[in-house]
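My questions all concern the structure below.
All protein chains but one are shown at their positions in the complex.
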Amino acid sequence: MKKEIAQSSVKEKIKGFIDSFGWPRLIIAGFLLLLFLVAPLGGISILTSISDVLMRFGMNSIMVLAMVPMIHSGCGLNFGLPLGIISGLLGGTLSMQFGFTGGVSFLVAILITVFFGTLFGWAYGVLLNKVKGGEMMIATYVGYAAVSFMCIMWLLLPYSNPQMVWGYKGTGLRTTISTEGYYLHILSDFLKIKIGNLEIPTGALLFFAFFAFLMWAFLHTKTGTAMTAVGSNPTFAKASGINVDRTRTLSVIMSTVLGGIGILAYQQAFGFIQLYMGPFYMALPAVSAILIGGASVNKASIPNVIIGTLLFQGIVTMTPSVMNSLIHTDMSEVIRIIASNGMILYALTRKSEAK
Amino acid sequence: MNKIKFTKSLCIRIIAILLVILLAVVMFIIGKQHKIYFDNKDWGPYKAYQFVEVSVDKQDSVELAKRDRDVFTVVAQGHTIHIDAMGDEKDVKIHIPLFMRDVLINIPALMNGESQDQWMEEFIVQTVTPSSADETVVTDETAGLLGD
Partner (left out) sequence: MKGNLLSGKKAGTFLLNNMVPIMFIVIGGIGIVFSGFSGTAIMNEMMTRLSRNSFLVISLLIPIMAGMGLNFGMTLGAMAGQIGLIFITEWGIVGIPGMVLAAIISTPISILLGWWCGKILNLAKGREMVTSYIIGFFVNGIYQLVVLFMMGSIIPIKSEILLPRGYGIRNTVNLIGIRKCLDNLIPLKIAGVSIPLATFILIALLCVFILWFKKTKLGQDMRAVGQDMEVAREAGIKVEETRIISIIISTVLAGYGMIIYLQNMGTLNTYNSHNQIGMFSAAALLVGGASVDKANIRNVFLGVILFHLMFYVAPYAGKNLIGEAQLGEYFRVFVSYGVITLALVMYEMRKKREGREKGEMLAEAQKEAK
């Protein structure tokens, strides 16, 4: 009798745990664990894999962090991240065009990014305030429209740095621009720790930690709590004297600026600036990463960002190498598409907790 | 156990599905493309002709010299072959088995009155693909945006 009760309570506990954690998340975490377990069979060094995951974490985490403010203010998942990325691309290319090199070029790039991010984010925020309830679909198309508009601009803007423009024409930016000599590995190599096969890009991790801390601190300020209030109950927030529209716009600006800085952190590690159609689908990995980390359409925290990015990038890094070495087929791309979009679908179909 | 009730609408649905399947089978049969290869080559006791003219259904005829091979592309199973071997004319009706994609017909054997299973056989085209020429699959989702 007692045993039965104990058993059922354990069962309930497990069930409660699964419910709170969510099936897809559990499957993805289990899958990643499995990949790490079978990796040695394929002759893959665990330490190298971990280094890879850490490097990619440094590259992508800030773009995932960019999701947090808009989720908090109730604007949903920021499918319009490409807009932020464009401000980052403008920052990077303009800084190179103005002739800054090395570490200075990165700082200048960030400054320009913040400027454009604020500008774009403000306009984007005002637009989203007019379409409350339909933000996500419109955000997607704002992102796409912005990317395709900038495709025209990259061709037409009077850039002239010979390392950036097409050699034979002398005008129009190239599809990919190397960051070598500018801010290549500027963060990744800062205080880098190397133990055998294990490499830790301390600078990139610190860079993320800095912004994550800022975000955490911000969410605990008066404005930050107001933002959460707007997200969880706009009517109540309005009644208690919070300017709902302004708070939402602020969250969109923050998200856009962080998206821009995120792509700079990505470029310094990746080594290239990808223009034209490059940023097109960059919102989806960031969105699914934060969802995998445990966020929902209207709830997100810093731990969600960290766990999500680690899990998502873990899958992205581990599947190709493990699959290739074990079954000589590269199914990783397909698995990535199914897992990440499946995660987004799962989140979209959950009942919104507050509303 | 739930008993399946054969109501009117269920019956109609089943019949409709069966009709669609039947239509699919018919389409398969009348739309199947076959290739008929003609050989003007020595076959057993029969020698190849110096020169033959072959046509299938109403397609333009083709001239075959000794040891020549040519091909007709046809749709569906039943066809009429017209052969003119230096004045020796013959019309033959053939029925290509459904699952034989390509067939090979030997003209001398056909002209000398052998049975169909003698002068017609399945022809399996040996496609030689160099293993090194493996193409990389492009699954880029933005690829459809540019171009036509």
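Labels for the chains are A and B, by order of writing; each one numbers its residues from 1.
Everything below uses one rule, namely that a residue touches a chain if its C-beta (ideal position, glycine included) is under 8 Å from a C-beta of that chain, and two chains touch if they have at least 3 such contacts.
Quick caveat: nothing in here was measured; it's all calculated off a predicted structure.
Q: Where does the absent chain make contact, in terms of the chains shown?
A: Looking at the complete complex, the unshown chain comes into contact with A, B.
Q: With the full complex in mind, choose from A:20, A:235 or A:349 the residue touching the hidden chain.
A: Residue touching the chain left out of view: A:349.
Q: Can you tell me which of A:21, A:98 or A:149 touches the chain that was removed from the display?
A: Selected residue, touching the omitted chain: A:149.
Q: Which one touches the absent chain: A:30, A:134 or A:181?
A: Answer from the full complex: A:134 touches the omitted chain.
Q: Counting contacts across the full complex, list the positions on chain A that touch the omitted chain.
A: 79, 127, 130-134, 136-138, 140-142, 144-145, 148-149, 151-152, 155-156, 172, 276, 284, 329, 331, 333-334, 337-338, 341-342, 344-345, 348-349
Q: Which chain B residues touch the hidden chain?
A: So the residues of chain B touching the unseen chain are 20, 23-24, 26-28, 30-34, 75, 101, 127, 129-131, 133-135, 137-141, 143-147.
In the analysis below, only the chains that are shown with their structure count from here on.
Q: Find the geometric centre of each of chain A and chain B from their Cα atoms only, then give the gap between the two centres in Å, rounded to an integer.
A: 55
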